[in-house]
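For this depiction, one protein chain was excluded, whereas all remaining protein chains were kept in their positions.
Each chain carries a letter (A, B and C) given by its place in the written order, and its residues are counted from 1.
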Amino acid sequence: MRNKCIIMQKINSWETERDRNYMIKVGIIGATGYAGGELVRILQLHKNAEIKWYGSRSNKGQPYAGIYQNFFKIVAADCMDENMETLAAEVDVIFTATPQGFCSHALNETILQQAKIIDLSADFRLKDVNIYEKWYELTHPCPQYLEEAVYGLCELNREQIKGARLLANPGCYPTCSILSLYPLAKEGLIDMNTVIIDAKSGTSGAGRSAKTDNLFCEVNENIKAYKVAGHRHTPEIEEQLSIASGEPVVLNFTPHLVPMNRGILITAYASLKREVSYKEVKAVYDSYYEKEAFVRVLEKDVFPQTRWVEGSNFVDVNFKIDPRTKRIIVMGAMDNLVKGAAGQAVQNMNLMFGLPETEGLQMLPVFP
Amino acid sequence: MRNKCIIMQKINSWETERDRNYMIKVGIIGATGYAGGELVRILQLHKNAEIKWYGSRSNKGQPYAGIYQNFFKIVAADCMDENMETLAAEVDVIFTATPQGFCSHALNETILQQAKIIDLSADFRLKDVNIYEKWYELTHPCPQYLEEAVYGLCELNREQIKGARLLANPGCYPTCSILSLYPLAKEGLIDMNTVIIDAKSGTSGAGRSAKTDNLFCEVNENIKAYKVAGHRHTPEIEEQLSIASGEPVVLNFTPHLVPMNRGILITAYASLKREVSYKEVKAVYDSYYEKEAFVRVLEKDVFPQTRWVEGSNFVDVNFKIDPRTKRIIVMGAMDNLVKGAAGQAVQNMNLMFGLPETEGLQMLPVFP
Amino acid sequence: MRNKCIIMQKINSWETERDRNYMIKVGIIGATGYAGGELVRILQLHKNAEIKWYGSRSNKGQPYAGIYQNFFKIVAADCMDENMETLAAEVDVIFTATPQGFCSHALNETILQQAKIIDLSADFRLKDVNIYEKWYELTHPCPQYLEEAVYGLCELNREQIKGARLLANPGCYPTCSILSLYPLAKEGLIDMNTVIIDAKSGTSGAGRSAKTDNLFCEVNENIKAYKVAGHRHTPEIEEQLSIASGEPVVLNFTPHLVPMNRGILITAYASLKREVSYKEVKAVYDSYYEKEAFVRVLEKDVFPQTRWVEGSNFVDVNFKIDPRTKRIIVMGAMDNLVKGAAGQAVQNMNLMFGLPETEGLQMLPVFP
Partner (left out) sequence: MRNKCIIMQKINSWETERDRNYMIKVGIIGATGYAGGELVRILQLHKNAEIKWYGSRSNKGQPYAGIYQNFFKIVAADCMDENMETLAAEVDVIFTATPQGFCSHALNETILQQAKIIDLSADFRLKDVNIYEKWYELTHPCPQYLEEAVYGLCELNREQIKGARLLANPGCYPTCSILSLYPLAKEGLIDMNTVIIDAKSGTSGAGRSAKTDNLFCEVNENIKAYKVAGHRHTPEIEEQLSIASGEPVVLNFTPHLVPMNRGILITAYASLKREVSYKEVKAVYDSYYEKEAFVRVLEKDVFPQTRWVEGSNFVDVNFKIDPRTKRIIVMGAMDNLVKGAAGQAVQNMNLMFGLPETEGLQMLPVFP
């Protein structure tokens, strides 16, 4: 029995088109956070998935649509607890949109044999447990899974993702940063010792917990840097760019909080190893991304803006060569809740279950 | 040949599901306004429609996606002129998302015999040409079509809409106001002489033309009433509520400009004709709307908020009885660009072409 | 010794102008709320007042400027506790910018004999203890002071305020609502049974406590009504308009939350008792307010906007007569933290201590 109520049946004329022989059963833990809510929005319109479990310990027993009123008359289910063992027996895939440490503490072999795990936290993103423990100030309870876990940046690791049991969904800043810089790193065009990433994020990235710093009046009419030289996404970006470039990368990453709901913009700087032309670099970017559904390399001198990707799974990237300083400035824009969290998680699920990679992700950017 | 480029073919896995025997050819005039852009967003994912003509006189010859960069690699077409006669010969339906007076000046019998017209302006909304000319300060060039034109509020005029050649798509404020008050007016529960509508709108309702008053710094951190006791949507609301209640209605309507992109909230006040209970009024609202796909009557004491409908075609309504003043306060929330413009226009198109009313309108509200 | 540090001594060239023979010693309880912070901003530049006590129980011992970083190098003091008895012995006046119930529980005769009290909460605003207890759902611990307390709407009660020991600083919505409607009520121009006030407020009115509802992502891109037919400022407005009109007033008051930091706009509706001209009503408003420093009656068809008063103690008011409905629409705009809280409190302090009413309140509106 599908977990949908009357109005949804009315509006989903595509209902009859679903392939009822292949419907993935989904459980979400942390369904009442912003990323969790976005998973629900996306999966509700996914043709081959149905949500069986809206996990939210703090709201257990309450109607999910009472918390996210946008789903009123669309989601009829109540919130459930967050017991991964129970859940694994009932579903095909579990999304954990939870704080650091939750998934790694709950995970075990029994769970992994019953359900695939897509973890939106950082627990399995870093291969080196020491780096994890140093930056996250947590002891990792199951480092034995770090090797197996696949880093779910679809455009880079597509083949490995297809066979994964345990998927580490990338962080929002890393997704945008890595995709923007990857072709340059991989092709050896930039001096990896000079990489500086100045990132700007909307406030949904800070989550839905009630903190004074995230109140409207504190965020509105303000911009600030935070966790300067210490943000936890730094080693994640470094690790991936090290793999891409084949050399150890140490870089600066500075996140800023912007008074808007959604969107991440990264502006990255690096010294060019040699003189290159616009055309040459454009050809490099195109060679990496022209076949990708969700990465758009913009036209010359059109710079990425978050408004053009909001609500969609797109990442828009572009670059500018500065002959005066011999640096290249690379920019990437993305919706932090879609490609930066829930959208990429669904993209990963599609790959892991042999579905078309774009299923459920056809949403176009909403503007204005 | 469909007007879509590579990336879109990649992402629309539903492409194959389209019924190629029934694909409506669509022309849009005024495609570069905010309502025009929203029509494009909706119709791109509509299974039985394809846009053949992106009309925008001021941008003629430019790539449409150069103006709305969100459609980069999705819409490959250039902007066309706004000749309705030429266009009528090529398409099945024309949407005019244009300023007052455009559609009525261009319209003629030849056009109407070739294509259905869905006019998003006010030219054919009012049955009484004198009221139109007084409030809009324009001479109506073709009053002979006023009788034929159907007022496209789907929930009220569904059957007439199905057979319409010329469809007057309702204004944003009227859609929200009328749907919120309709059951009370129709059932005779309120004194129609006491109706006051205090409305609040996001800034996309003011359009995309470059005016100082709509600059970010003028709108942000501000709220104001405008066109007090003189807004042109007043007679439209009055006419429809007069039809509903069977008596002439004269009311107060005050719009306010709110620093947000999308959303309309109306708060309406009226004196109750007799003592009524919550249950009684709730039953009335449910009887009108429980079968509607796009009107949600909220639960007791849950008041409509624009964030819960943003990006979708929903109207959320609710009411509160105040026994102290013997008034009822009615609230409605809606996305002004969707149910208040483009979404309702597509809903009308669906009805006019015999398609499921909800086709292309399954978008769920985007939050946050 | 004054509680100011080096940089402030550098910037306040007016320091030498202060009359050192008359420096009011001020204590603030609730100094870390938004109204408390605004009191600090205003009093720092007041020529005859110096803050001796920054009370904030939850932040006791912390540097005040560590919480409100805007006062870094301006305020050197640490937060103190909230013991009114101790405080009363040290200062001339205590501002209580605290939740309902705090001031009334702490107040006693000893305190009142040592210091004047300006209470920014609702504890002493209503004369009828039953109405207070019904709407605030609290038992009033010292109703014996209700008679003595003066309702501090300076423009209405200037003479009484001058002699007050216990001053009830009006609520934000009531200040704006009452000043906007007062001349009409007093002159008997409107039917008091028809008054409807639709109010819109910035989010600072919701206070600084960490609640999910007030997070940036919940407030931004949203508008909602709240506490419909039940907001506690209703009886306060009713009581004052009853006094003005000489008849019992029961009205509708609906507050809305707007995505901006500061500002209140009220839009009020009432039926005119008789036909009146614009000039006649304008003359009435002018007769009440032309000598007032902080009330500006705008010119014909210029409607109040919060951006034109932000940061200042002004209230801008205007009206529009609607001959179609025989109603008058009255609008008022104000900064909720200044004239709606801290500014009015200082205006009251000035009156209570025999200072020029405008001292410390010369701030001009900040735009944009």
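Just so it is clear, contacts are C-beta pairs under 8 Å (C-beta built on N, C-alpha and C of every residue); 3 or more make two chains touch, one makes a residue touch a chain.
This structure is a prediction, so every number in the text was calculated from the model and none was measured.
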- Omitted-chain contact residue, chosen from B:261, B:313, B:347 or B:362: B:261
- Message: For a quick check of understanding: of A:39, A:244 or A:331, which residue touches the chain that isn't displayed?
- Response: A:331
- Message: Among C:28, C:51, C:74 or C:351, which one touches the chain that has been omitted from the display?
- Response: C:74
- Query: Among A:76, A:210, A:225 or A:276, which one is in touch with the chain left out?
  - Reply: A:225
- Task: Please pick, from C:23, C:138, C:210 or C:293, the residue that touches the omitted chain in the full complex.
- Result: C:293
- Those residues of chain B that touch the unshown chain are 34, 203-204, 208-212, 214-221, 259-261
- Query: What residues on chain A make contact with the chain left out of this view?
  - Reply: 196, 198, 200, 202, 217-218, 220-226, 228-229, 250-252, 254, 256, 258-263, 265, 267, 269, 303-307, 310, 320-322, 324-325, 327, 329, 331, 333, 368
- Absent-chain interface as seen on chain C, which is shown: 7, 10-14, 17, 34, 37, 41, 44-45, 47, 68-74, 204, 221, 261-262, 291, 293-294, 296, 298, 302, 305, 307-312, 316, 356, 358-359, 361-368
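Following the convention adopted for this analysis, only the chains that are shown with their structure count from here on.
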- Dominant interface by contact count, named by its two chains: B-C
- Rounded to the nearest Å, the gap between Cα centres of chain A and chain B is 34
- Find the geometric centre of each of chain B and chain C from their Cα atoms only, then give the gap between the two centres in Å, rounded to an integer. 40
- Touching two or more other chains, which residues of chain C qualify? 217-218, 220-221, 259-261
